[in-house]
Structure formats: C-alpha cells, structure tokens
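I am attaching a structure below and will ask some questions about it afterwards.
Right, subunit A next:
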Amino acid sequence: MLKKLIVGVLGAALVTGASYETAKAEDTLYVPSLSYRTGPFAGAGVQIANGFADYFAMLNARDGGIGGAKIIMEECETAYNAQKGVECYEATKGKGALVYNPYSTGITLQLIPKAPVDEIPILSMGYGLSAAAKGETFPWTFTYPASYWSQMSSILKYIDANGGVKGKKIGFIYLDVGYGKEPIPLLEALGPKMGFEVAYFPVGVKEMQAQSAQWLNVRKERPDWMVMWGFGAMNASAIKEAAKIRYPMDKFIGNWWAAADVDLRPVGESGKGYIGANFSGIGTDFPAVQDMIKHVVDAGNSKADPADVGGVLYNRGMFNAVIVAEAIAAAQNATGKKSITGADMRVGLETFDLSAARLGELGLAGFTAPIKGDCADHEGAGSVFMQQWNGSSWDQISDPIAPMTDEVGPLLTDAAAQYVSDKPEWKTQSCN
Partner candidate 1 sequence: MSTAETFITPDGRTIGAVMMEMKNITLRFGGVVAIQDISFDIREGEIRAIIGPNGAGKSSMLNVINGFYHPQEGEVWFRGAKRPSMKPYQIAKQGIARTFQNIALFKGMTTVENVMTGRQLMMKKSFLWQMLRVGPAMTEEVEHRRRCEEIIDFLEIQHIRKEPVGSLPYGLQKRVELARALAMEPKLLLLDEPMAGMNVEEKEDMSRFILDVNDQYGTTIALIEHDMSVVMDLADRVVCLDYGKMLADGTPSEVQKNQAVIDAYLGVEH
Partner candidate 2 sequence: MTDFLYSIFVGPFADMIALPDFLMQVLWEGFVAGVLYALIALGFVLIFKASGVFNFAQGIMVVFSGLTLVGLYELGVPAFMALIITLGVMYVLAFSVERFVLRKLVNQPDIILFMATIGLTNILIGLGQWIFGGETKTMITEQLWLPTGSSVWEPNGGLVIFQHIDIAATVIAVLMIVGLGFFFSYTKVGRALRAVADDHQASLSVGISLNQIWVIVWFAAGIVALVTGIMWGARSDVSFSLQIIALKALPVLVLGGFTSIPGAIVGGLIIGIGEKIFEIYWGPLFGSGVEGWFAYVIALIFLLFRPQGLFGDKIIERV
Partner candidate 3 sequence: MLDNGQKDETLLQVSNIEVIYNHVILVLKGVSLSVPKGGITALLGGNGAGKSTTLKAISNLLLSERGDVTKGTIEYRGKKVAGLSPAELVRRGVIQVMEGRHCFGHLTVEENLLTGAYTRKISRAALKESLELVYEYFPRLRERRKSLAGYTSGGEQQMVAIGRALMSTPETVLLDEPSMGLAPQLVEEIFTIVKDLNEKEGVSFLLAEQNTNVALRFAHYGYILESGRVVMDGPAADLRENPDVKEFYLGMSDEGRKSFRDVRSYRRRKRWLS
C-alpha cells in the first residue's frame, strides 16, 4: 500500500517535471487561462473559460495560430481561490506564459506586484484594481477595455440621460469583497459633485443567496435607481428579490459581471426590463463567432454547450482572447519575432489599437467600441453599452457610452499614487 503510494508520488513528480519541458517547443505562444469551473462562481467561470478557449482553438484551426505561431492555451483550475491562484501562476509562468487573465480580483491583486518581477503582464479585462488603468504607475497591468470606475461613470451617465441624476438616490448593492467595493470611492467622490445620494447594500459572500434583508432595506430606503456590483449566484437572487419587492426593473442596472444570460435565465420573465452594462457584443451574428462555431464547436472541440455560444459571458471570454491575440500580433509586429516573451507582450499591449476597421477585419464589426491604449492609458477609454433583458434574452438598448474620463482620471491618479505610497521600491514608467 505504502509502496504503491510512494511509487505513485514519485511518478507524478517525474511526469509533472516532464510536462514542463514540452511547453517550450519552437514557435508557440503559451497563454495560460486561470479558469474556475468549480467553486462558488463556476457558473460564470465556465462560460468565460469556454469563450476564451474556443477563440484560440479557432485561430489555430483557421489561421494556424497568430503570425504563424501556434497558440498553446492551458487552463488551470483556481476555483476562484487565491491560494490555488498562486499555485496556478507558479505552475504556468515557467512555461513562457505571455499574459495572465486571472478572472478574480483577489488573484489579480496578488499578481500585480509579481508582474514586473517576472515580466509577465496582467490583463484584467474589466475587473481587478481600477487604479491599474494608470500605465505610468502600473506598467505591467492592463484593464482594457475599461476600469470599474470608468464603467460606473458610464452607468451614471446613462442614469443622467434617463431622468437625471441630480437629487436622486442611488442604491448600490454589491458583493461584500474587494471587487464589490471597488466603485465606492468613485461614488463618494461623484455624489456631491453630481448631486446624488448613495445608499449602500452590501451582500456577504455567505449571504449571496439569502438577500431578503438587503432588499427589505432597499424597500425602506426607496432609492430611485439601483446599481449592482454582483457576481455568481448573487445576481439571480438579487433580481428575484427585487422582483419580489416590486422594484421597477428598468431602474435596476447591473454591471458587466451582473448582466449575463446565466444570471437572468433563472429569473426569466420576472426579470423583464432589467438593465445591464456590457462591453462585448451579444449573439452569434458576428463572423468571428460564426467561425468559432464552424471550426471549433461544430467540430466537437469545444467544451461549451452550443446553446451558450454567443451568450454574454461566452462572448466576453472570446473578447478577452481577441485582446490577447491582437496584442500578440502587435508584439510580433513590433519585435519581428514569431515567438514572443512576456516583455514583448507588454509592448504589444501598450501599442494595442482595436479600431473600428480592425474590428471589421476580425469579423467583429460593432462588437464593441474601439479601444486604443498607450503607455499611460491602460484601460483604453472603453465605452459600455446598456442591454435590457426581455424575459428570455438580451437586447442592446443604448449606444456605447464613453466614461467620464475627466472625472475618473484624477481619481485614478490618486488611487495609483496611494497604491505605491507604501511601496518605495515600486517601479513606475515615464510615458513622455
């Protein structure tokens, strides 16, 4: 018994060692995917991971990779757990990882200081630390297409355009962890300026599915608008509770992690009218998505349920892959190498330019607003559009709304300064 165990362990160690060797073959691009198909947020994690994986599989199948180099995409299961996140990071970084997409604010925060040391950039696409949008302070971190603060400012603009924000009370219901608390400084800064009042409704991770107290409080506070920073099982529960207290759905806006098909499907008809922010197109009408269906899904190489293809989170996972792929291409152009490094990738991300024309070439015309980043701007001034749930699917109801860059920018600068204030050794870059 014991002998077998020892043999097994030794064998496993050898195999583990061996598997590191294989990844370093010629002309490949290694992209790790820190996914979570288990754990409390698996519902969202599965969709994102599928979209992310399928796009690279499609590129490999259709174009033979990027610039002639095959993409090796490897998933590592984090279960949305910070400790497992470190393990995954360590397990993959040695294989020539180009970029990390942690998909968890907790893991992102852990990786931010590591990125400059290991010289592997982080792309926290629409999550993570808002301040990381400041490229001068955070040379290695990117938040394309927008930071949480930018998103919140877009949402405020939407509210302002639909009945005005002045004198209104905005209820902010959020998952009571780092992620949910991110926009609070912005709300507190903008509230007095724009003349609105905020009521906060935190939802503990444990109470994600028992929110009746929060919604009773909503009933008591009677906010004019509700904005939600939720995730996972919290979203559907919140919308259900809102329906229960008969909160008007068209005054209830979820951020881009609280406006997916998986969130609204359980709610169904009673969620009709609920509004969500989004930055990635919905549906399968885009040629790129069609290619994915053709080359990957129909070929049986996808883990995704065909019904989920084109869904909000699937497409977002794909969009993440698009950004990575475009940045790789940019890096290849800049360096002239087929096989690039993490440092090259950073250059690619800093010269990232997803124009409307390029979107068209990619088969994603109208999928998202153009994004252009540079050395100083790591969020690309991304716009969000609003979508509304019609009881069974999402309809886009607004054009892309640009963030209030003037308002958000200084706040981001302050936050970035605060982040490095107690880190004397922090490496910044100068962008002039």
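Here is the rule we go by: a contact is a pair of C-beta atoms (placed from the backbone, for glycine too) under 8 Å apart; a residue touches a chain by one contact, two chains touch by 3 or more; residues count from 1.
Basis for inclusion: all candidates are chains of the complex that A comes from, given by their letters.
Nothing here was measured: the structure is a model prediction, and the numbers come from that model.
Candidates 1, 2 or 3 all come from the same complex, and the one touching subunit A there is 2. Subunit A contributes residues 37-40, 42-43, 45-46, 176, 200-202, 204-213, 216-217, 219-220, 232-233, 236-237, 240, 244-246, 262, 265-266, 268 to its touches with candidate 2 in the complex.
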